[in-house]
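For this view, one protein chain was removed and the others were kept in their places.
A, B and C label the chains in the order they appear, each numbered from 1.
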Amino acid sequence: MLTENAEIISNTKLKDEYYKVTFRASDIVSENILAGHFVHVKISGLEEKILRRPFSVFNVVKSDVLEIVYKVVGAGTKHFSSLEPGVKCNILGPLGNPYTYPVNSEIPVLVAGGYGSAAMYLIAKNSCNPGILLIGARNSKELILIEEYRQLGFKIKIATDDGSSGHKGLVTDLMEKYCKNQYKIYGCGPNPMMYTMVRMLNSRSVAGELSLDHAMCCGVGGCYTCVVKVKDGRGGWKYSRTCKEGPVFKSSEIYI
Amino acid sequence: MLTENAEIISNTKLKDEYYKVTFRASDIVSENILAGHFVHVKISGLEEKILRRPFSVFNVVKSDVLEIVYKVVGAGTKHFSSLEPGVKCNILGPLGNPYTYPVNSEIPVLVAGGYGSAAMYLIAKNSCNPGILLIGARNSKELILIEEYRQLGFKIKIATDDGSSGHKGLVTDLMEKYCKNQYKIYGCGPNPMMYTMVRMLNSRSVAGELSLDHAMCCGVGGCYTCVVKVKDGRGGWKYSRTCKEGPVFKSSEIYI
Amino acid sequence: MADFKTELGKVTLKNPVMTASGTFGYGYEYAELYPLDKLGAVVVKGISLDPVSGNPMPRHAEITSGVINAVGLQNPGVEEFINGEKYLPFLRKSNAAAVINIWGKTINEYVEVAEILNEQNGITALEINISCPNIKEGGIAFGTDLKMANKVVSEIRKVTTLPLVTKLSPNVTRIADFAKTVVDAGSDMISLINTLTGMVIDIETRKPVLANKIGGVSGPAVKPVAVKLVHEVYNAVDVPIIGMGGIQNGSDAIEFMLAGADAVAVGTAVFSDPYAPLKVIEEIGQYLDRHNIKSVKDIVGRLESV
Partner (left out) sequence: MADFKTELGKVTLKNPVMTASGTFGYGYEYAELYPLDKLGAVVVKGISLDPVSGNPMPRHAEITSGVINAVGLQNPGVEEFINGEKYLPFLRKSNAAAVINIWGKTINEYVEVAEILNEQNGITALEINISCPNIKEGGIAFGTDLKMANKVVSEIRKVTTLPLVTKLSPNVTRIADFAKTVVDAGSDMISLINTLTGMVIDIETRKPVLANKIGGVSGPAVKPVAVKLVHEVYNAVDVPIIGMGGIQNGSDAIEFMLAGADAVAVGTAVFSDPYAPLKVIEEIGQYLDRHNIKSVKDIVGRLESV
């Protein structure tokens, strides 16, 4: 964990509201970045917004390139999308508790919503076996990074709310048949989707690892603003920090 | 008086810390802009700074070009100098009480410090007779717009604190011999210089018009944060608004 | 188009957006930019019995997302206000609803100003600024002492039939107590917040930036504090509330109205955008239309529980 004033190399629209930003960030990349790690970015030029924004690491390239895929949702990400190459942003990271990579025999099944396919890309990239990407969105315009997964040999199954591509319905509808032991289930997407996954996995006693998303102040465990209910081992719950004990939790740990 | 989202056409360094910014501002220029008028500029991209910045109109060109010459002194003007052509700033103006132009027989003597030579340029441009520019600065690097005045046929007399150009000393030292009725004295510069002028002019019963500089909130007379002491006609003083009754005051009105 | 009519007790305004005292002069300063009767009401800078020259300069400083000021209530005095062409006569001609903010150094001064204004036509309401220090009655600001707050309002109540708005200071432990006591004393409405007390120091000169040493903080920086206090007052009393403190746009205004404000005032925001009050009106309209709400009054106090 460290901070670095990282220079933007490129910052371009990927699709619809999604952008990919590439930073030169040799210090942070020299840390051992794993899938599920996130970085906390001070978006430059927004003085009245004092908080950093958390983004999962999408990819690292060579020894000094860090990539993030982000969706424009509010004032911070909107401004982010206007930053030109050459601008520097202070980045704090890598942060959080990463995914565990699939072991030899396991076939990874990545269940993605929203920016989830970006947050889980490093799992795919580092997996011994190609696996399956189950990806959901409101419509086909919001499906991102499918080509990148295909190039890694992943099978792609799509669900859209409006049926504009693939299965019409929820991506979790596609998950049922992978709730088996030869698969290793990973998830990242909007919280309601994550909680559906928790319910499905826990009721079938299948293991899974899910990355949860909560607004954060510090990002390092110091402020307790980002908590999520996890099982306390005595039938009850306790609050755990998304930034420190998470963002990746075992689905069996998450309390509903 | 109106507001306009004016586009920056160019914004370049003039000399040292001084910049010239050119706006396309047809609405404001269509108002009757006179020497001494100022505009109140919301410098774009500084959300946590909620106040506009007042700048004298340096020049108007054609029917839609407004020019300002500004010095970088703090966070606002520093950011101003980083704005690229194409960026728009909201401008409120023209504001304030202008200089009265010299009439036929009068020879204008412009006494300038700091951005003063910019604030008085429209006097020179609109004067029937070429006149004299007395310009002072800390050193020769800070003397701006001399060439522009020369092109208008003005004589230039220089004073610098360090003697790096012209008279070593204060620009007001050069003023003495123009305290006569065939000349019309104008001044714009740092407040201590303006008050020296007031003393000199009033003690010699010579008329003059001086533009004063005070930090402002509203710029239109609504908040009373920009006041200056003027004579109340009964031997005492009252507070007058720099933005509304000023920034140009008759030297005989100013109370010391 | 949603209905903007705003009823504040006996007072009816065409819309709920006013200016905030001290930021909009006496109205005429802005009349060159737009007709004043587009506003719900114009609230003028505080008027006192005698002319007041106010504090020495500097009177303000820009702070992070706000302004701190100590203008010291400079004003021409009530006689000049009534007779001077640019003041009350101008407001009358403008057809704008005019709320006259008043203050005094003693209770007597407050009362005299109110009495004089009571005789005048074209005044919509008086707004009593109780956040100024008094001299005669012990040097405590009226607005931070419950008994004095009650006294000043009840004495004014005796001499005027004009609707009374009391403007509360946020610099108190329990604002609800102040709201209750001024309503008991006869205030028809409450407005809040006045500025938060603050200080800014120039570390190079080591002096306070304001000649008055301390001043009042306003602007976006104070908004969450103001919204909370409006809600607290809303829960404490049953009179109309005029909410203010950092309102820059329609969304900010709607926050105040959901918290319980029947109307709002836009102050510091006019320094960055003199059209801010009109923008607020327009954006409230867009919100109402988007949510299919027929009348602006239907959002007042409609904060839902978490």
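Odds and ends about this structure:
As a working rule, contacts are C-beta pairs under 8 Å (C-beta built on N, C-alpha and C of every residue); 3 or more make two chains touch, one makes a residue touch a chain.
Keep in mind it's a predicted model, so treat the numbers as computed, not measured.
Checked against the full complex, the candidates A:20, A:42 or A:184 give a single residue touching the omitted chain, namely A:42. Residue C:65 is the one among C:65, C:101, C:150 or C:187 that touches the chain missing from this view.
The chain omitted from view is touched by exactly one of C:159, C:199 or C:236, namely C:199.
Of the candidate positions C:10, C:147, C:207 or C:294, contact with the hidden chain is made by C:207. Looking at subunit C, the residues touching the absent chain are 63-66, 68, 144, 171-174, 196-201, 203, 205-208, 210-214, 217, 220-225, 227-228, 231, 246, 251, 254-255, 258-259, 287, 302-306. Although one chain is not displayed, subunit A still touches it through residues 1-3, 42, 47-52, 90, 92, 214-215, 217-228, 238-239, 244.
Definition applied: only the chains that are shown with their structure count from here on.
Setting subunit A aside and leaving every other chain in place, the chains that still touch one another form one piece.
Central chain by Cα centroid: C, whose mean Cα position is closest to the mean of all protein Cα atoms. The chain with its CA mean position farthest from that of subunit B is A.
With centres taken as mean Cα positions, subunit C sits 35 Å from subunit B. For the pair subunit A and subunit B, the distance between C-alpha centroids works out to 56 Å.
Between subunit A and subunit C, the centres computed from C-alpha atoms are 48 Å apart.
In subunit C, the residues touching two or more other chains are 64-65, 220. In subunit B, the residues touching two or more other chains are 47-48.
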